[in-house]
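For this depiction, one protein chain was excluded, whereas all remaining protein chains were kept in their positions.
After this line comes subunit A, so read on.
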């Protein structure tokens, strides 16, 4: 084994969003290369935003990623409102939290069942599972569709929400919509139980590497997803305006995405980071599930990000149900419905501003930052996406893992590496852009 020579070249890693390669080169037991390369062609979003109205930003930036477009919308809206000095109403905040719950449910179901599970079940995709595990595939697609349908009711559609905009919602759910959403979610209970039963059978590789976990933190009782400060398991905490101090982005020529680090050489964001930071604030049902699944903070096995996603599925599911019940009880104030446009009617006063949005999306903490002129036209924009923050950490994981599995076959090594990257649920199509970077010399 000591003199082993392995060359692995995975072009376009599958079952992830966007394009990334894995390149490993071991010559006679010496690691020459062990890289995760992002090769997505840059779309230059931050550059394109310049000159657009801040009221359009959310519509444009949700197109950074189709899977977490609701999360991008919410981070974008938060940044715009921060720049404009708009404070959302309590009702708006509740509805945004509900939207975020739906987003997590939808995205985590997709990842756990269709993108990650095939690895654990030893097949190349969910397609062969249609034959061998038909009920599982049907359940996954059914749950996915249901998450999608409740989202359609709330904001018009899941891929690029329509009614959630700066200032609030252009269309508020009617009582019958609340009833329908509640009934649909309740109808998913059995599938939730089956999901947990499945999760218990999944076996993940045993691997450990200590790292820093970063996500939103707050002083209140709720598991923070929509609002909070930026915190880490190394005990750091910053207001969201100071996000650049936490992310410290730098570039590397082999990758069109950027790297990030805070206290150490790299950090991890996403479900596992949130769990490690805030597990005590999970919904009681989700807490019990974490215990059943044997997940304890601080967990240092990145493969278990998928298990943390299962815990979050339960949390978001229960939280969404509680929220809808609350909205039903308190009733919805339809006077808050707003008319959009590029603010033609100047309903929302514009001013020169610099606003930051920091929102947890399924893959981790997401930052949007816009600087506008006095007409509300964007002069500069910056979006720091979860995958960018995770890339360095993925590579350090790969480098620690490689010697541990070097005695295995090339196929096994490849699979474990692919699984590792996929466990992070990377969203590469969005990682390929950042803005006005201070380049590390």
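Going forward, a residue touches a chain if its C-beta (ideal position, glycine included) is under 8 Å from a C-beta of that chain, and two chains touch if they have at least 3 such contacts; residues count from 1.
Heads up, the rule we're going with is that contacts and distances are computed from a predicted model.
Colleague: UniProt names the one chain left off this complex as which of "ABC transporter permease subunit", "Nickel-dependent hydrogenase, small chain", "Cytochrome o ubiquinol oxidase subunit I" or "protein-glutamate methylesterase"?
Modeller: The record names the chain that does not appear here as "Nickel-dependent hydrogenase, small chain".
Colleague: Which listed residue (A:56, A:101 or A:229) would be found touching the missing chain in the intact complex?
Modeller: A:56
Colleague: Which of A:242, A:337 or A:373 sits in contact with the chain that's absent?
Modeller: A:337
Colleague: Which one, A:34, A:112, A:165 or A:348, makes contact with the chain that was left out?
Modeller: A:165
Colleague: Which of A:37, A:69 or A:92 touches the chain that is not shown?
Modeller: A:69
Colleague: Using the document's contact rule, name the residues of subunit A that touch the chain not shown here.
Modeller: The list for subunit A reads 12, 14-19, 40-44, 46-48, 50-52, 56, 59-60, 63-67, 69, 110, 114-115, 118, 124-127, 130, 137-138, 141-142, 144-146, 148, 155-160, 162-163, 165, 169-171, 251, 253, 256, 337, 339-342, 344-345, 429-430, 433-439.
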